[in-house]
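Every protein chain of the complex appears in place save one, which is left out.
What follows is subunit A.
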Amino acid sequence: MDYIPNILFAILLIAGIAFFAKNVKKLIRNIKLGKPVDTSDHTSQRWRNMARIALGQTKMVVRPIPGILHIIVYVGFIIINIEVLEIVLDGLLGTHRIFSFLGGFYSFLIASFEILALLVIVAVFLFWVRRNIIKLKRFLNPEMAGWPKKDGNLILYIEFVLMVLFLTMNAADYQLQQMDVAHYTKAGAFPVSQFIAPLFQEMSISSIIVLERTAWWLHITGILMFLNYLYYSKHLHILLAFPNTYFGKVRPKGQFNNLDSVTKEVKLMMDPTADPFAAPDENAAPPEKFGASDVMDLEWVQLLNAYTCTECGRCTSECPANLTGKKLSPRKIMMDTRDRLEEVGKNMDANKGVFVPDGKQLLGDYISHEELWACTTCNACVEACPVSIDPLSIIMDMRQYLVMEQSAAPSDLNNMMGNIENNGAPWPFNQMDRLNWSKES
């Protein structure tokens, strides 16, 4: 009979992790729908980026208030994992505070968890105030209505509840330790929860034990649920920020990719020895599609970007187009990409792993031409993103599709391109007049 809690715990743990693993598999499959891209270059710079941006949170503190609050929650999250490890071991083995043999160091650990938990509660509360009372402009964009808004708040509620449960658990534990109850060995220091403990003084020992156990179970169950909530939430960034900063762009921001498929054709066209009337190679692969109209046309790093986006809107709040009231929002570009990718993934799940065309695509059904043409390619969004996401690359790929596959550029741009083609300048001036300025006074 004594083993029932341990067995229940093991089942809960395995179920929680298995469900999570299933979603991770789906996540990886979806990201792999993207086109391959070589990320084996600049290895040391990539590691440095990850250490600096994801681990070191350097981009977060560009905005100091949310930056510092975020660092508190982030450190809290990392440290709390040590405590979760103890909980898991206790749960499986039926022990209590298995790490308590660490003595003074253990007291120090528990004390720092408690202080962090309190700080996290404060930070989470302030985050909630920013979202719901102060109503920062960047949380009010149209793409933030509905689920994204709820998601943002839910995470704050969950973190709040988890921290309260943790402190309640410790407070009850502390009280039981003071009462010399068997099994509750005296261990740990409780700088925060010792102030909660007096609330339980009047209660019977068995009630306090029930309280302690309840808080313990709810806390670990909550953590497992939270783990599984990640996949459905912008909170996935706590895991993906690391690979994303590693695989993020390492070239100068202004350097856009030169399409190899185009290079091949251009070289052929400019080659004076090529026979213009040669019969096309029968075995040649079908011509590649230029640019992107759907998620499968994007590179996998761009899809990883979409899953990593935490919808903070820092990109959008720096975007000149968005600032001046245009429809473009780089955050929406990322959210649309993720939504469409999820839709494609569900389609595959429902069709034995193959995608059955659903008459929809990212371009048009999610992202409009108007949004795409409003971008000045200024890179402000790329610079602002705290997790190295590149919304501009998706915009550019879709513009390429519009222009090279559909000839659907705005007519002014067609004029400009016609001028370059005919005169070697975007304006209708003759190339032979290029040096006239040197003779004008």
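Following the convention adopted for this analysis, a contact is a pair of C-beta atoms (placed from the backbone, for glycine too) under 8 Å apart; a residue touches a chain by one contact, two chains touch by 3 or more; residues count from 1.
Keep this in mind: contacts and distances are computed from a predicted model.
A.B. asks: Name the absent chain as its UniProt record does, using one of the following: "(Fe-S)-binding protein", "Urea carboxylase-associated family protein", "Carbohydrate ABC transporter permease" or "NADH-quinone oxidoreductase subunit N".
C.D. replies: Result for the unshown chain: "(Fe-S)-binding protein".
A.B. asks: Out of A:81, A:206, A:255 or A:273, which touches the unshown chain?
C.D. replies: The single option touching the absent chain is A:255.
A.B. asks: Kindly state which of the options A:290, A:307 or A:366 is in contact with the chain not pictured.
C.D. replies: A:290
A.B. asks: Please identify which residue in A:180, A:349 or A:370 touches the non-displayed chain.
C.D. replies: Touches the omitted chain: A:370.
A.B. asks: Contacts of subunit A with the missing chain: which residues?
C.D. replies: 62, 251-256, 258-259, 262-263, 265-267, 269-270, 290-291, 318, 320-321, 323-328, 370, 373-380, 382-384, 396, 399-404, 409-410, 412-413, 415-417, 420-421, 424-427, 429, 431-435, 437-438, 440-441
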